[in-house]
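A single protein chain has been removed from this complex, and every other one stays in its place.
And then chain A:
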Amino acid sequence: MADVESSLEYTTSLGSLPPPRTRIFKIIVIGDSGVGKTCLTYRFCASKFPEKTEATIGVDFREKVIEIDGEKIKVQLWDTAGQERFRKSMVQHYYRNVHAIVFVYDITNAASFRSLPAWIEECKQHSLGQEVPRILVGNKCDLRHAAQVSTEAAQQFADSHSMPLFETSAKNPSHADSDTYSSNSDHVEAIFMTVAHKLKSQKPLVLSQPANNTVTLRNQRGGEEEKGGWSCNNC
């Protein structure tokens, strides 16, 4: 195995083959102010919960290189400001060439859930409709005791918009996983990896999502296997 790798490297460094271009997946993360977009993107890219986040002004950018089936892929996360005034005239520029959309709400904040249709509408206005893979993320599952949005309601909403739903906690994923709170929350990393898998498997210009396509994903350390359902009931 090691031999194969080094010989491969050798070939590449000779320049006989052009080095494969790293593919880039551009994912935009949107949702109301305070739902945890910055924490989620930070958790994925830096593998920890940020001690002190600050209000996002305009658009922040984070990226992480992942590996799927031996291919290195750059995942770019565009973390946007939640305040309405920013998106009206500022954020548009960053909707261009987006490969996937992550909608986030806060399970302890019903208003953030009620805003979702407006966010979806806004994406439509930027010509990002159902053909672009979209997921719904309910964050702050570590605060399950203060939940205002039930999993059922969220699932129903997700189904009606043909999106898979994930519930998670950027702060305390293990807690979210423990059965005191919830038995079916997801790791932040697994969620974004699911999106990446989805994008990788998707042929360019395929406009509809395959129904009930369950992605089995292996994280890059090759460790545990996790299931992220890309269930899409209404397709």
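By definition in this document, a residue touches a chain if its C-beta (ideal position, glycine included) is under 8 Å from a C-beta of that chain, and two chains touch if they have at least 3 such contacts; residues count from 1.
Everything that follows uses one rule, which is that contacts and distances are computed from a predicted model.
Undergrad: Given that one chain of this complex has been left out, which of "Cyclin-like protein", "Exocyst complex component 2", "Serine/threonine-protein kinase SSN3" or "TBC1 domain family member 20" is its protein name according to UniProt?
TA: Missing chain, per its UniProt entry: "TBC1 domain family member 20".
Undergrad: Quick one: which of A:54, A:69, A:121 or A:152 touches the chain that's been left out?
TA: Of the listed residues, the one touching the omitted chain is A:54.
Undergrad: Using the touch definition up top, pick the residue from A:94, A:119, A:157 or A:192 that touches the left-out chain.
TA: In the complete complex, the chain left out is touched by residue A:94.
Undergrad: Tell me which stretches of chain A touch the chain missing from the display.
TA: On the chain A side, contact with the omitted chain comes from 24, 26, 33-34, 52-61, 63, 76, 81-83, 85-86, 88-91, 93-94.
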